[in-house]
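Only a single protein chain was left out; the remaining protein chains are all shown in position.
Order of writing sets the labels: A, B, C, D, E and F. Residues in every chain begin at 1.
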Amino acid sequence: MKLKPLFDRVVILPEQKENTTSSGIILPQTSQEAPQIGKIVAVGDGESLELDRTGMKVNVGDRVLYNKYAGSEIKLDNKTYIIMRQIDIVGVIYE
Amino acid sequence: MKLKPLFDRVVILPEQKENTTSSGIILPQTSQEAPQIGKIVAVGDGESLELDRTGMKVNVGDRVLYNKYAGSEIKLDNKTYIIMRQIDIVGVIYE
Amino acid sequence: MKLKPLFDRVVILPEQKENTTSSGIILPQTSQEAPQIGKIVAVGDGESLELDRTGMKVNVGDRVLYNKYAGSEIKLDNKTYIIMRQIDIVGVIYE
Amino acid sequence: MKLKPLFDRVVILPEQKENTTSSGIILPQTSQEAPQIGKIVAVGDGESLELDRTGMKVNVGDRVLYNKYAGSEIKLDNKTYIIMRQIDIVGVIYE
Amino acid sequence: MKLKPLFDRVVILPEQKENTTSSGIILPQTSQEAPQIGKIVAVGDGESLELDRTGMKVNVGDRVLYNKYAGSEIKLDNKTYIIMRQIDIVGVIYE
Amino acid sequence: MKLKPLFDRVVILPEQKENTTSSGIILPQTSQEAPQIGKIVAVGDGESLELDRTGMKVNVGDRVLYNKYAGSEIKLDNKTYIIMRQIDIVGVIYE
Partner (left out) sequence: MKLKPLFDRVVILPEQKENTTSSGIILPQTSQEAPQIGKIVAVGDGESLELDRTGMKVNVGDRVLYNKYAGSEIKLDNKTYIIMRQIDIVGVIYE
């Protein structure tokens, strides 16, 4: 990853929808606003944009559930990533 | 539960509407915005998204009343959960 | 009352409109947005949702005047209650 | 007055428009949004709804000018009062 | 002036438009939103409505430029005044 | 300048568009929302309207770039000035 996010942002590599069944979590077909799954590939220094606090709750490598419409897509080496704030990550998935 | 919520979020397993009568609480038919009942299955570390404070008011296993349109639905192992912030839980139900 | 409200919320049992005349307070007919009267049946721990402060100004048993459109209705044992934040209670009525 | 306002609210008994000429203050005919005159009949404990501060700037008996659309009307013993926050009182009138 | 403003409000006696030319400041004809000129006739205690600070930047007798749509008009002894918050005064005019 | 701005406001004398080419900065023709250039002719005491801080980043005589739609126009001695808050000044131009 050649991108260092600023503040409390993270870079996420979204999972392909085909893989999600094997992981045990299946996003509902009916809801278009369901959270998505992806892997954290880069994190900022954790300084909040609104509060006087600093800290990241996720690490590189974490598999996370994030709000569908959060962040912005970027392309790097033919992969599409999403850069968003950590407050838009709703939870960490563990096995 | 294989999902750890971030910040002051919780994961709730909603009760089926058929069960609610036996519990003594019946949601009004007329109001479509009535709070719902469910069970807490996972909690975050309680750090608030807006304030410099940390703390969870609910625990795993609590039966709670929550705002109908709060949070997002997720599916895991064929069950549908709702992930929301604890401020959208209006109260804890005890027997 | 089998419901413990969270944060600065209260549970209110609304008075029937027929009773309000004997109590000396009559809500105006013309105004549909007039405050309502009810009795506090449960209170939260008083932690504010927006400020770093904690405290309840009302107690179980208080007869209060509250904003008409505040809170949400819930039904329990065939009674309809309203759960709202204490900042939506405009005053306490005493005899 | 059988009503104790909560937080920084006050109860005001509005003056009849006919009396206002003798007091020296006449509300403009043309402006429908002109402040109104009334007398404070009850005050809360002064705790602000938004700030960590407490204090009332008005006392029972004060004659005040208040924003026309502030607060809610209530009827008690055939009189109509207005309950509002003290920040909606623009000034105190003295002779 | 028989009116004591609350918080950070002031009472202003607007200047007649005919006088403004002699003072050296002429409001533009083209802009309907241009600031107006008036004289401070009463000031509050300066406690801010939003911040935990207190202080008035203007004194009775100051000639000021204020935002046109700020505040509310009141009539007293056949004169029309404007009551507004001091943050809506953009500057003090001196000779 | 016979006007002392309040709080964190400044008074700016806008440059004529004809002069801007010689200064090396040319505002784009295509963008109607491009920042404008002017000279600071008066500054307030720097107390912020929203935060508990005080300080001016610009001085009388500074040539600055400011947001086009910020502030209000005033006319003084046949010149048109703009009074605005310092947070609407995007930068200082130096030679």
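What we mean here is this: a contact is a pair of C-beta atoms (placed from the backbone, for glycine too) under 8 Å apart; a residue touches a chain by one contact, two chains touch by 3 or more.
Please read these numbers as outputs of a predicted model, since none were measured by experiment.
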{"item": "For chain A, the residues touching the chain missing from this view", "value": "2-7, 9, 11, 42, 44-45, 47, 49-52, 72-78, 80, 83"}
{"item": "Interface residues of chain F (partner: the chain not displayed)", "value": "24-28, 31, 33-35, 50-53, 57-58, 65, 67, 86-87, 89-95"}
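As a convention for this text, only the chains that are shown with their structure count from here on.
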{"item": "Averaged-CA centre spacing for the pair chain E and chain D, given as whole angstrom", "value": "23"}
{"item": "Centroid spacing, where centroids are CA-atom means, of chain B and chain F in whole angstrom", "value": "52"}
{"item": "Chain B, residues touching no fewer than two other chains", "value": "50-52"}
